[in-house]
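Please read through the structure below; I'll follow up with questions.
With one protein chain withheld, the remaining protein chains of the complex are depicted in position.
Let's turn to chain A:
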Amino acid sequence: MTAGIAVDIGLAALVAAMALWTILVRDAYAAVIGFIGYGLLLALVWVRLDAVDVALTEAAIGGGVTGVLLLRAVGALHRGAAPLEDGPPPGPATRRIAALACAAVAAGLAFVVLGVSGPAPTLAPLAAEHLPATGLKNPVTGVLLAFRALDTLLEKVVLLLALIGIWSLSPDGAWGGRPTLGRPGRASDTLRFLAQLLPPVGIVVGIHVLWVGANAPGGAFQGGAVLAAMWILAMMAGLSPVPAIGRPWLRAALVIGPLAFLAVGVAGIFIADGFLAYPPAFAKPLILAIEAAITLSIAVTLAMMVAGPPQRPGAP
């Protein structure tokens, strides 16, 4: 137990130190590396808290996809993309006010969290009690796909909106065209080697993470993120072309997840207890089908987000 506490204290100190480094370091590239490290450390914290589902998501999204997005942004700045002029940089007074506000929020949180006596109330027993009705064994998937399915469905729409937001930044003439990812034809041998080696394994891992999500930690978001990473790798190495954003198959892959989810939800009105309800006999297969569809949509959405807005006209 004491060893566990020592690990926890060390981990907490590292997370705090990494957060501080990310804020204080002057170089944008170093800050992004710090941010990625922070995401990975945070994933370890979630493991220590027995929240493996959250840990997987944090590592995949907080460390992985967000990290790549930020690295690409820094890269664009280094290549001479004009930074936006937004007046003078914040002066010392603004910085102090921001620091004070953050410190006040942190102190308030510390006061409240440390002042809690006894275990916090939780819905976990209630979720476990109703889990058999869904046919699942992982309560997190039960919450995401059954008890709070509306949240998950709307989050999928949010993800698509984020992509539309990124695409909306394209030049008018490039709408419907191709994003630029990496430098076509100039990928290093190492990258090409990795892009040939990893995807066969990664695709299996991604599908496995999705499949076990019904019964063990894992699920659509984590599986989708792994699949997205493999596709991004292949596109960056030039082994797989970056599709034009107007391609019908791409659009279909983006929307199949939310539409399948919605279709099952509407069917629930007629064959079960209502919108987004599952008939008990078919709950698990329906949930797995929805998860498979949203995994595909998540993978394609995340990869296209990293690819960024279209820069050159492509075949319609």
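We take it that a contact is a pair of C-beta atoms (placed from the backbone, for glycine too) under 8 Å apart; a residue touches a chain by one contact, two chains touch by 3 or more; residues count from 1.
Going forward, contacts and distances are computed from a predicted model.
Asks: Looking at UniProt, which of "NADH-quinone oxidoreductase subunit J", "Bifunctional protein PyrR", "Aryl-sulfate sulfotransferase" or "Molybdopterin synthase catalytic subunit" names the chain that isn't shown?
Replies: This omitted chain is identified in its UniProt record as "NADH-quinone oxidoreductase subunit J".
Asks: Taking the full complex into account, find the residue in A:55, A:195, A:209 or A:254 that is in contact with the omitted chain.
Replies: If we include the chain that is not displayed, A:254 is the one touching it.
Asks: Which parts of chain A face the unshown chain closely enough to count as touching?
Replies: Within chain A, the residues that touch the unshown chain are 82, 84-86, 105, 108-109, 111-113, 115-116, 120-123, 126-127, 130, 146-151, 154-155, 157-158, 160-162, 164-165, 167-172, 175-176, 246, 251-252, 254-255, 258-259, 262, 265, 268-270, 272-278, 316.
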